[in-house]
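As you look at this complex, bear in mind that one protein chain is not there, while each of the others sits in place.
Chains: A, B and C, in written order; residue numbering restarts at 1 for each.
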Amino acid sequence: MFKIAKERLNELYSKIAETFGLFIPIKKGGEVNYHVWGEGKEVSLETLKTVKSPKNAFFPQSENLMKFKTEGKNLEIIDVRWDKTEKPFVMFGVKACDYKAIEVLDKVFLADPVDTYYQSRREATTIVTLACSRPEESCFCNAFGIDATAPQGDVTTWLDGENLYWQANTQKGEALTAAVKELLTEGGEEKVEAQKASTKAIMEKLPFASLDLSRFKPENLNELFEDPAWESMSEACLGCGTCTFVCPTCQCFDIRDFKTNEGVIRYRCWDSCMYSDFTLMAHGNSRTTQMQRFRQRFMHKLVYYPSQNDGLYSCVGCGRCVNKCPQKLNIVKVIKTLGGKNND
Amino acid sequence: MRDVELKMKERASELLKSGEVARVIGWKKGEFYHDPQPASFESVEELNAFVYNGFCGANLSKYLIQMSKKEGKTAIFLKPCDSYSFNQLVKEHRIVRENIHVIAIECQGKLDIEKIKAKGFDFVTEVEENGDEIAVASLYGNGAVQKDEVLLGKCETCKGKVHQVKDEEIILHEMQAGKKNRFEEVEKLEAMTEDERFAFWREQLQKCIRCNACRNVCPACSCLKCVFDNPASGIAAKANDDKFEEQLFHIIRAFHVSGRCTDCGECSRVCPQNIPLHLLNRKFIKDIDGLYGEYQAGETAEGKTPLTSYTEGDAEPNDVVNGEVR
Amino acid sequence: MIEETLIPKIGVVTDIRKDTPDVKTFRVVGTDGKKLFKHMPGQCAMVSIPGVGECMFSITSSPTNEEYMEFSIKKCGCVTEVIHALEVGAQITVRGPYGKNFPVEEDFKGKDLLFIAGGIGLAPLRSVINYVRHYRKNYGKVVIVYGARSKDDLVDIDEIQNEWVNEPNMEVYLTIDRPQEGWDGHVGFVPAYVKELGLDPNMTAVLCGPPIMIKFTLAGLLELGFEKSRVYTTLELRMKCGVGKCGRCNVGDKFVCKDGPVFRMTELDELPDEY
Partner (left out) sequence: MQNVTEKKEFTPNIVAFCCNWCSYAGADLAGSSRLSYPANVKIIRVPCSCRVNPSFILKAYQQGADGVILCGCHPGDCHYVTGNYYTRRRMSLLFSFLNYMGIEKERTRVEWVSAAEGARFSAVMNDFVQKITELGENKRLTDLRVKEGE
């Protein structure tokens, strides 16, 4: 294990930025989101939850896929993907829940047939995770078996009042460590162990620590789908996309064309199953009510996705929706209502 | 506030029991003290979860678009600011007035949990409202904050504590208007240079994730199909692909609600990126006041709005600079 | 077979046939004049006009046709409207094939087959019917029941009347909803006709058409003694990616683009009712 003094973090960022594009939580316009680091930027590693999750780096809110050019009757397709030969990048300060969320996304985008747009960005990234030390009441990653005190990733780091502690886990992580080695000194194991213990004690007190998910099983799919509680749970839903867009695992997208002076750009962008036009076709819509759309989102996270992926839930308990839903609806309320007998 | 909640619950229970109304729209207990959610109650048993406290900031009037069309009468609890939206919706024939029983309720200003957390209480376990002081218990320490410092943005500039519509009222204590002038922030922006203003809005709007929360919560945004969802409009768009789209969305939205926006402040309350969207709408309100005479949308449920009327001597667009005739 | 999930191939429209007032069949090949890709009966492809949009269509031509692919497209939305305005020689984009095909090499083999279609629902069935005709000896008796609103709305009527009716051991029954001048065939809705025909319930049935037709025809078949496990149909929902990633065409935990569009009735019974 290595460490670096907190005051020297800027040197670390600057060193990483020499060879990598460095994405790190930065405060801009009053809110903390992942942005590319640069001298003078206001880094905020302590921020527990960036508004947008790190998924934005691999699966950008909007991404050009290809261009079409027309000459007479002839059509030409130009691949405009992100150039792999550009600088590889480092995602710095990813929390345990958000790291788990990337695994959830991997299972969608890297499943056959591989989404090469996602893949190229994913492969070019070294992920440096940061252990949590000050969780808040909306956190419930432990309900999904995630250990916020020791996240995985290419490199795991811990931050306390004095130092950042650094431990490489993978080859990519070793390579990054080698690149910044001159700034690191050895040691810090005891401090990290102490922090882990104290954070774990806090984690036990999280109000949602023991959510009962036992009823969310593929065999209960139809029973859960038909549950009358969906009506009242979704009643206040505005049908906005806040929960979807702040969610680190939501991966639905739309593909759209945009006409430019030169031709047509085909891009994909985030879409939300909460939107009324999500499933709208020329001759009908399979989900006409907000209740159906609300149900779709939570059934997907808690039943459909696990059924397709060996029981892995596509919720990681980051609590962003708990904080951000305009009308205070969220997945916790759904789990408590439908999850099983042990929820109150 | 506790006494108000009890009285409201009691009245809701009476109304439901007597069959005078089929449902009551209010707030339901959340997971914490600070996250009550809007809900409708159709039986006395359901009222067990009824709650009214300092975190019931949501404007409930828009739910009436759906609810007032249901079988039977709907009772709704409206705060003074929500009553403006209610009138505006009646004016635009979006809700059926005869099917609604309006209960005007007391409001002493609503609280913003994010502001409380920012004071160092980021693992809130309990909140207690004691008049102007809010006692907060958190895992990382207990303490008290001044109410004025943790009010929702929209309550800081509260435009008044008078209900514009009511069928009955539950007001047990005197209410006070906001302490700040609501145009102060607009004026601050007006005083900036063009470049500074552009930079300010660029930085703010760049955060926009196009979640549509501002649009969907807005009582003035009651179109059956929004232009931004309609591919035939030519401006339909979903995510931000270019800075232009954020500007386009917010300019068109602000313009579309101009003259109809009651300044309820819900857009800024719900924005996940905390973009001060109310400053867009307030600019229109301020300009309308200055150019065409003071106008407050939602004061009445009748009459024309500034943009659906005119006078022959109106100012020429080219002469209007910063909302004033030069 | 898919090298790049979202990047399509360029297709050239070499022939356009007007089947009915609102259905046209487009013949498409690659820019090299060859068939764009191999497929199986029942599979679909994403067809797009850049700048307008991309839509999923079933490939109506048989896989045994090595020269070209055909799409029968009904004009009903903004993309199909533009497609209908295309002329021969126009270039479009195509990607695929997507979805699970009809089990022609497994469950269908050696069986008597019953195909029931309504309106544009014939499009996906035409592919499998012609496939069966091509490998005729592998399958038993074939019965086709096809109905449309009027005689002008019967898709591929030339092929049906000139080729299908002459095929040995293959029966074709046509019906239209209302009596019409110049039509001396059967009149009536498909579900009723199916019951009237008193079909052998041991056949393997394939249904395709509007949801309301499927619902009533299925009820009729069950009454006749057909088993749900030997009745197939296809689903259609909004799709964007075609590969189970964009998240909109799911019914329960199944994606129509990946796990469908062909479903056995018993499979559908296990899914929530949201299609």
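Please note the rule applied: a contact is a pair of C-beta atoms (placed from the backbone, for glycine too) under 8 Å apart; a residue touches a chain by one contact, two chains touch by 3 or more.
Note that the coordinates shown come from a computational prediction; the quantities given were computed from them, not determined experimentally.
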| item | value |
| --- | --- |
| Omitted chain - touching chains that are shown | A, B |
| Option touching the unshown chain, where B:Tyr63, B:Phe77 or B:Phe284 are the choices | B:Phe284 |
| Which residue of B:Lys17, B:Lys225 or B:Lys243 touches the chain not shown here | B:Lys243 |
| On chain A, residues whose C-beta touches the chain left out of the figure | 258, 260-262, 265 |
| For chain B, the residues touching the chain missing from this view | 189-190, 194-202, 227, 233-235, 241-245, 247-248, 251-252, 254-255, 258, 280, 283-284, 287-288, 291-292, 306-308, 310, 312, 314-318, 320-323 |
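By definition in this document, only the chains that are shown with their structure count from here on.
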| item | value |
| --- | --- |
| Cα-centroid distance, chain B relative to chain C, in whole angstrom | 51 |
| Chain A-chain B separation of Cα centroids, rounded to whole Å | 30 |
| Residues of chain B engaged with two or more neighbouring chains | none |
| Junction residues of chain C, two or more chains touched | 78 |
| Of chain A, residues touching chain C in the complex | 65-66, 68, 70, 73-77, 79, 108-109, 111, 113-117, 218, 221-222, 225-226, 251-257, 259, 263-264, 266, 268, 271, 273, 278-283, 286-287, 292, 296, 299-300, 303-305, 307-308 |
| List of chain B residues in touch with chain A within their complex | 30-32, 35-40, 58, 63, 114, 117, 122-125, 139-140, 203-204, 206-207, 209-213, 215-217, 229, 238-241, 266, 269-270, 272-275 |
| Interfacial residue positions of chain C with respect to chain A in the complex | 2, 4-8, 10, 50-54, 76-80, 89-93, 236-238, 240-241, 243-253, 270-272, 274-275 |
